[in-house]
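Note that this complex is displayed minus one protein chain, with the remaining chains in position.
By written order: A and B. Residues from 1 in each chain.
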Amino acid sequence: MTAAVLANNLWVLVCGLFVFMMTIAVGLLEVGELGERVIQSLVKTILITGLAVLVMAVIGFNTAFAPTVGGIIGNPFYGPGLILGAFSPGITDSWWSVSGAGLRTAYFLFETAFAAVTLALVGVVALHKMKLSAFAIYSVVYFVVIWALPAAWIWNPSGWLAKLGMVDFAGGLVVHGAAGAAGLGIVWQIWREEKAGGRKTSEVVPYRVNPGWLTIAILLLWVGWFGFNPGSVLAFNDEAIVVVETTFVAAAAAMASTSITAYMLTKELFNPLYVVNGILMGLIVITPLAGFVSPGSALILGLLCGPIFCYAERFVGRAKWMSDPVGLFPGHLVGGVFGVLMIALFAQNQFATGSGFPTLPNGLLFGGGGAAVKQLGIEVLGIVVAVATVFLISNLTVRALAALMKGITTGHLSAQEAETITAADR
Amino acid sequence: MTAAVLANNLWVLVCGLFVFMMTIAVGLLEVGELGERVIQSLVKTILITGLAVLVMAVIGFNTAFAPTVGGIIGNPFYGPGLILGAFSPGITDSWWSVSGAGLRTAYFLFETAFAAVTLALVGVVALHKMKLSAFAIYSVVYFVVIWALPAAWIWNPSGWLAKLGMVDFAGGLVVHGAAGAAGLGIVWQIWREEKAGGRKTSEVVPYRVNPGWLTIAILLLWVGWFGFNPGSVLAFNDEAIVVVETTFVAAAAAMASTSITAYMLTKELFNPLYVVNGILMGLIVITPLAGFVSPGSALILGLLCGPIFCYAERFVGRAKWMSDPVGLFPGHLVGGVFGVLMIALFAQNQFATGSGFPTLPNGLLFGGGGAAVKQLGIEVLGIVVAVATVFLISNLTVRALAALMKGITTGHLSAQEAETITAADR
Partner (left out) sequence: MTAAVLANNLWVLVCGLFVFMMTIAVGLLEVGELGERVIQSLVKTILITGLAVLVMAVIGFNTAFAPTVGGIIGNPFYGPGLILGAFSPGITDSWWSVSGAGLRTAYFLFETAFAAVTLALVGVVALHKMKLSAFAIYSVVYFVVIWALPAAWIWNPSGWLAKLGMVDFAGGLVVHGAAGAAGLGIVWQIWREEKAGGRKTSEVVPYRVNPGWLTIAILLLWVGWFGFNPGSVLAFNDEAIVVVETTFVAAAAAMASTSITAYMLTKELFNPLYVVNGILMGLIVITPLAGFVSPGSALILGLLCGPIFCYAERFVGRAKWMSDPVGLFPGHLVGGVFGVLMIALFAQNQFATGSGFPTLPNGLLFGGGGAAVKQLGIEVLGIVVAVATVFLISNLTVRALAALMKGITTGHLSAQEAETITAADR
């Protein structure tokens, strides 16, 4: 390997390891926000981590990144990807055609970690409500099909959306938006079962901040995002370092703007939930365009996050038929989609070139004109199709599981039991 | 340094740092499995970490890796190794002859972290039973002699077993098997003292899962193993990336097979102890051959882990004279030795060449024939001699300490007190 190829592989591998930690960090975030009553759900995030590696290694990496069948899904039986080449020692080079960075199978760990953390985000709506066995089976379908489709369309260079020119730097749609859509498919089925059980509103798990776990969670997530965004350059170059800056600046600016917005709305200063959710919102919004924009634009995007999150939280995910205490919908769905749309406003071709997208036009704010409007149209098309498809397959999957398992819900989280648990809680 | 040498040193240094975290992770694993009643033993793992650095820097690195005296033990007074060269600024190059990767003293941190985590594994049987002062003195002997001997024999190229052709990629025997043997030496002495005190069976510390610490522990251990195995290539090359895959795939497959085996035996699904111990068992078993096998073989080895661990747990370490709640014997001793034996079945020369072992023959399953049988004999010889030696020296050391200190046990963990502690426990 040349010096540059060595550096690229080292970079993607270490970044992949940081992302790998995020799955469990999402579990700790649940505990940090909802209290130790949900601590048993940590086993869920451990299972997700292991199943991601197993299923992606056997077949899921193929369905996402092998040469696609008609631009729709990667060929599941593509030789080099089946069990990572099975027993063949000859396959160490990549079989997908990314940016010419000479990546070896470092890319496998990187993308597997992405798939795992996406499912962890979906899983925050499972709470104690969904049977763990149902969630485990759902995971397998998830890694083979539900996660793979948007990845095959947008990140696989032979995907139909990628060929149209759609871009999504580190997964505003492929990760965050799609996680929201998949979660919506689960929440809807949970509500069908709750309603059938005679409930008028979905049971809500109230906040009970545990500052220790919350702090560990946000630390691991912020460090993980260092892998998530800068690693998504898929090479170690000047632009990878710029992405560290855009990512961190957006997070910091969003922390400030969310804290201030929340103060204006609630008169409470520095509520840990808003401080932490502000950081997360900044990280989510910058994700799809961290490699296309300047630090100055990242600052502006971060400052926009406060109002967006606070109002989204009031109007999204507060319907009587859903329980979304950790903010999957106002945070990841709204934030991810918003970030993707901002590509058409804030992108600067010179940054995008460093990320491996030399044909991305400047955004409207940087003189992109008609090309930027066209880009906006492509991004909207991708958002609509991906969100709808993921929602549909996710919902059909849990419906099928409900038919097989006499419902996917446990029935455990009755309002009364929630109180009981609360009493034992610190 | 050339680009390749720069990458090799960066790789081994960062991998060493990840392994460095594992010592404390083992302490957190104890707390995660046995509950906060053992949380004071965390100071033990902090002490191990510090003492490892101190003792290895002064002399232990020499006894393991300096040119050996007759293949038995490294020359303790070899100049470049005494206090890492003491005040001489001229010594930055390695003085051991590993794989030609141009490693500088990055290798010191890497191997010191290995020594530390091995002792942390030994220490899981100390519980509250062994005096912390006795354990601290034992630590010094451990790093100078007990850990150093198998390392000098197998990993030091001038060691007698290395010269015979024995291989142990990242320490199935040098770390895991030897940790089990050393622990057995301690447990036996504890039992002698318990029996002398009138007990009929060794006191057992019951499980009390603490999901938060258990999750942090398994996260740090898994991340640490990223350093442990892939770093053991001692170079950053294609094979190092393959080792990430074999390591992670074995862990994931073992998680699945152990969960399923435990379900068949106990009818309880997704017990956190079996999920976590499955991951660990996969990581242990793949350790001695992660750099010699394909991802496909790693998958098979991982699937074998479930039955092996579940049955080993039933038949090993459950004798009335030992208390081994964290699974040192069924996990590390049985798993480590099993993995070493599997070298003779699953090795493929092309992978081993990338790890720096170009003369390792294919295993029996890959047409190794007579050469593989001979390799099996060498590995069995090494296992028998190393386990016996380490057990003996470990036991003699604690006997000597018992004579000096009027017993190594505290007498604190009476059955009654264990109950009392339990009541205060969460």
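Assume contacts are C-beta pairs under 8 Å (C-beta built on N, C-alpha and C of every residue); 3 or more make two chains touch, one makes a residue touch a chain.
Since we're looking at a predicted model, the values are computed, not measured.
Undergrad: Out of B:L51, B:I73, B:I383 or B:L401, point to the residue that touches the absent chain in the complete complex.
TA: That would be B:L51, which touches the missing chain.
Undergrad: Tell me which of A:V38, A:V242 or A:C305 is the one touching the absent chain.
TA: A:V242
Undergrad: Go through chain B and note every residue touching the omitted chain.
TA: Counting only chain B, the missing chain is touched by 1-3, 6-7, 9-10, 13-14, 17, 20-21, 24, 27-28, 31, 36, 39-40, 42-43, 45-47, 49-54, 57-58, 83-90, 92, 104-106, 108-109, 132-133, 136, 213, 216.
Undergrad: Please give every residue of chain A in contact with the chain that is not shown.
TA: The list for chain A reads 3-4, 6-7, 10-11, 14, 211-212, 214-216, 218-219, 222-223, 226, 236-239, 241-242, 244-245, 248-249, 251-253, 255-256, 269-270, 272, 275-276, 279, 294-297, 299, 348, 350-351, 366.
Throughout what follows, only the chains that are shown with their structure count from here on.
Undergrad: Chain A to chain B: how many Å between their CA centres?
TA: That gives a centre separation of 35 Å.
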